[in-house]
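Pasting a structure below so you can have a look.
Removed: one protein chain of the complex. Kept in place: all other protein chains.
In order of appearance the chains are A and B, and numbering begins at 1 in each one.
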Amino acid sequence: MNGISVDINHLKKGEVNLGTSIMAVKFKDGVILGADSRTTTGSYIANRVTDKLTQIHDTIYCCRSGSAADTQAVADMVKYYLQMYASQLPFDEKPQTKIAANIFQEICYNNKDNLTAGIICAGYDKVNKGTVYSIPIGGSIHQQEYAIAGSGSTFVYGWCNENFKPEMEREECVDFIKTALAEAIKWDGSSGGVIRMVVLTEAGVERLVYYPEDYQK
Amino acid sequence: MPGLSFDNYQRNHFLTTRGYGQPTATSTGTTIVGCKFKGGVVIAADTRATAGPIVADKNCEKLHRLAPKIWCAGAGTAADTEMVTQLIASNLELHSLHQNSQPRVITALTMLKQHLFKYQGHLGAYLIVAGVDPTGAHLLSVQAHGSTDIGQYQSLGSGSLAAMAVLESHWVPDMSKEDAMKLCADAIESGIWNDLGSGSNVDLCVMEVGKDAELYRNHLTPNVRSEKARSYKFARGTTAVLRESIRDILDVEETVITFGSASVDAMEVDA
């Protein structure tokens, strides 16, 4: 009864949660992002075909985990900032992935008290080719060869660490992500639905979807 | 002492821990759904409004017009869905006037989500937004905290589970308009029968590409109050008159005051 205690870690009442399995992996020709498709409100699945892979620029995407509202709002802001940035570039140039990742970091850090957002930002640009940045909940930024995040990721840290190879071929990388996410979905109750992927290369954007009967062995 | 007083903060906190929560605003236990079909989209809602355990309104309107061809169904706090919808409708019209083009569903959705996100979930508006615009037919949903979803079919509100069961089992791709209307009406009816917070009638709105939106108010009325088996009116004279007393409680007096002749006493005006 004495003193005021506030639990800042739990989601606001009725908030839509992305209990999630997301990842992004660098490979030979660029980068591939992957995510499950489950959105939950408490124990109810609010959306079983969610698209957690959000476009920020032509070949820069992010994977969202945490509060759906927060991550959507942040992604919209970064999208806007990046448009402003891109409009000032020479006409034939596109922003680099690190610019987008750093804007994510800036927003997530400055508003850390009000945000529940774990984001992986990945993209392809001519200068750096495929790059992956992880921006976990406190607003730090980490450039990585591959990144995994969300509640389901805890189940596949070891597997990914054992099986990741730098400079994979495209098919090999798709299999790596598919297997990792299938395991994450299998063990994590808040992850599920289909596996979505986005392949970002010199050639542009390609989307992939895998249904449960495809990825469940 | 001037200023704010926080004397009751700890008391309230204590009461909350003992299970005596703060009073809450009127909430519409609701079933709302939406479904796309070939060349358009349809949304539907029940018509029950509740205030705690009381049915506050048996035939309220939960379908709101954001623009002539963009409609939305609201669940959550009644006042919030109403006001937020009116605000966005107003801003959407100004925006379309400014842009000199038809308002778009994505514009309405963006305005809604940014407004709701700003209020961090304190505006309890859960909406299914649908409509047709120059880019086609769209169906989306917004939650109170500002998150949005997109899909071929949606359901929201306390009856969303019952409605979703119907949608999940009967939805097929590329439905006809009639099939989509039937599916939505069935889903709402499922909410009406199986959810305590939902009831009364089915409202429905169809938005088809290239046509005006059509609102079917009380599309289904499965809860018409049946005629009473007999009249409970008491015939005149059922009760005997024992005594009658009629008295004046107001005295009316009339006094006429006259001033000399009108021509003499006319108001004097400065030359």
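In the analysis below, contacts are C-beta pairs under 8 Å (C-beta built on N, C-alpha and C of every residue); 3 or more make two chains touch, one makes a residue touch a chain.
Methods note: contacts and distances are computed from a predicted model.
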Options "CCAAT-binding factor domain-containing protein", "Probable vacuolar protein sorting-associated protein 16 homolog", "ORM1-like protein" or "Proteasome subunit alpha type": UniProt name of the undisplayed chain: "Proteasome subunit alpha type"
Contact set of the excluded chain (shown chains only): A
Contact with the hidden chain (one of A:38, A:98 or A:129): A:98
Touch with the omitted chain, as defined above, among A:27, A:61 or A:81: A:81
Absent-chain interface as seen on chain A, which is shown: 81, 85, 88, 90, 96, 98-99, 102-103, 105-106, 127
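Operating definition for what follows: only the chains that are shown with their structure count from here on.
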Whole-Å gap between the CA centroids of chain A and chain B: 37
Residues on chain A engaged by chain B in the complex (per definition of touch): 1-2, 4, 12-16, 39, 41, 44, 46-47, 49-51, 67-70, 72-73, 76, 114
Chain A partner contacts - residues on chain B that touch it in the complex: 9-10, 13-14, 110, 113-114, 116-117, 120-121, 143-151, 161
